[in-house]
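Apart from one protein chain that is not included, each protein chain of the complex appears where it belongs.
The first chain written gets the first letter, and so on, giving A and B; residue counts start at 1 in each chain.
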Amino acid sequence: MTALQAHDLWKYYGDFAALQKVGFEFAAGSCVALLGRNGAGKTTLLRILAGLSQASEGEVRILDGNPRQASVRSRIGIIGHGIGIYDDLSAEENLLTFARLYAVPNPAKAVDHWLERTDLARVRRGKAREFSRGMRQRLAIARAFIHSPNFLILDEPFTSLDDRAIALLQGLLKDALHQGATVVLSTHQLKEALELATHVLLLNRGKLAFSGVRTAEMLANPGWVYQHYGEAA
Amino acid sequence: MTYFNQVFAIAGKDLRSELRTKEALNASLSFAVVILLLFSFVVDPDSEMLEQMSGGLLWMVFAFSGVLILNRGFARELPNDCLDALIASPIPGSALFFGKAIANFALIAIIEAICFPVFGILYNLTWTAQLPVLVAVSALATWAMATLGTMFGALTVNMQLRELMLPMLIYPMLIPALMSAMQLTTLLVAGQAIDSEHIVWLRVLIAFDIIFTSLAAVLVETVLVG
Partner (left out) sequence: MRDKLIYGAGIFAALYFVRNLYVILLQLPDEAMQGAVYRIFFFHLPPYFTAVACFLGAAIASGLYLKTKNWKYDVFAVSATEVGLALAAINLVTGMIWGRQQWGIWWTWDARLTSALITWLIYLGYLMLREGIKDPSERAKNSAVLSIFAFFAVYFTYKANEWYRTQHPGPVLTIRTGKNTIDPAMQAMLFHNLGAFLLLAVVLVAVRMNLEDSQRAVESLRRRAHAIA
């Protein structure tokens, strides 16, 4: 089943084309590593996939629906540049709020489960503001997974994560992929991402420079895609 | 059912957050009490003029101090990109709007609930004769403020001069609702019921609330999704 489809996507900011005729298709269970230099349009593309912004032209279909549809959004988990947690609320309250927004069937139980899973159960009543950076990152991961999404959109998720959080995230992503979820993640941390990835997309100044299966060669030489398809330095 | 759950998840989160830090509440309340105090130098507290100006004074106080609370509305979503997390969640735009408007409404209502007795004490006025109607009128006018404040908060959330733009946009448009509230409050604080001459103001308030709430509920999602 096709989980992700984009067709002739264009995104303009005024007259500037941040995305130019981008198209791709991925089946369920794929893990897509989105690569590109800064300013290539990765965040723009991810925001469109997440329903945060609308493409100027073209069509996107996620899980066979429009990303803005509530039924589709309730199946998507996102981690953006910002961690998306409220500093004034406790870990528990943060997760409970998002569980209610995502209409999770048994919010309290889900919150308990994810606090355990991210090793934050001890500090469930602590304010997010008081947490260490690693704890905040783990809380963000819990927030993204609390509604058991089967589509994950992650914008540079490994950037500035500590080892514990990286291991946690990789574990969660592997589990999700095993269960048939689809993952799209943009990254500069090539090694961690390519370990998980089944496919690779390279964006270059808004255009799709490469779209293909992740090969063993890429895993051995993380910079392979940039070397062969990236823009001339 | 889910819709209401979502609305109150947002309202609850905002209220919990604000009541915990009380930043905006304290600023707003202090500001309100100070203006009430200053006004005693504008008008002789014993004169009859005060009764005629009571509605005007009170609603000026609420409008000015209310903006301090409204400014926080969408601004509290900016740290940590929480606004993105909200927009990406399945909550409908209108539910997000209502949740925030309800929270703003409740916070401004707290300010009013404190200011009315303070006003009565400072100016030696019994204002409770028409209490139920006064509460209803205040609720309608406060909802008008909350609606416009939440909507324009969404409009200006990404602007640099947000805290300047929000009052600039709200006040002129709010004038019909403020005018109605002032007229009715002056009447009610003096202990008189709303007569046929003044019923038109109640109609203006209700029509204002219905029209602008509908407009906001429909348009807020357009504003928030880039």
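The rule we apply is simple: a contact is a pair of C-beta atoms (placed from the backbone, for glycine too) under 8 Å apart; a residue touches a chain by one contact, two chains touch by 3 or more.
Computed from a predicted structure; not experimentally measured.
When the full complex is taken into account, the listed residue touching the unshown chain is B:Ser180, out of B:Ser54, B:Ser138 or B:Ser180.
When the full complex is taken into account, the listed residue touching the unshown chain is B:Met168, out of B:Leu19, B:Ile121, B:Met168 or B:Ala193.
In the full complex, the hidden chain is touched by chain A at residues 12-16, 56, 205. For chain B, the residues touching the absent chain in the complete assembly are 151-152, 155-156, 158-161, 165, 168-169, 171-173, 175-176, 179-180, 183, 197, 200-201, 204, 207-208, 211-212, 215, 219, 222-223, 226.
Convention: only the chains that are shown with their structure count from here on.
Computed from the mean C-alpha positions, the centre of chain A lies at a distance of 38 Å from the centre of chain B. Chain B makes touch with chain A in their complex at residues 2, 5-6, 9-10, 12-13, 16-17, 20-21, 79-82, 84-92, 225-226.
For chain A in complex with chain B, the touching residues are 47, 50-54, 68, 70-71, 73-74, 76, 78, 80-89, 93, 97-98, 100-103, 143.
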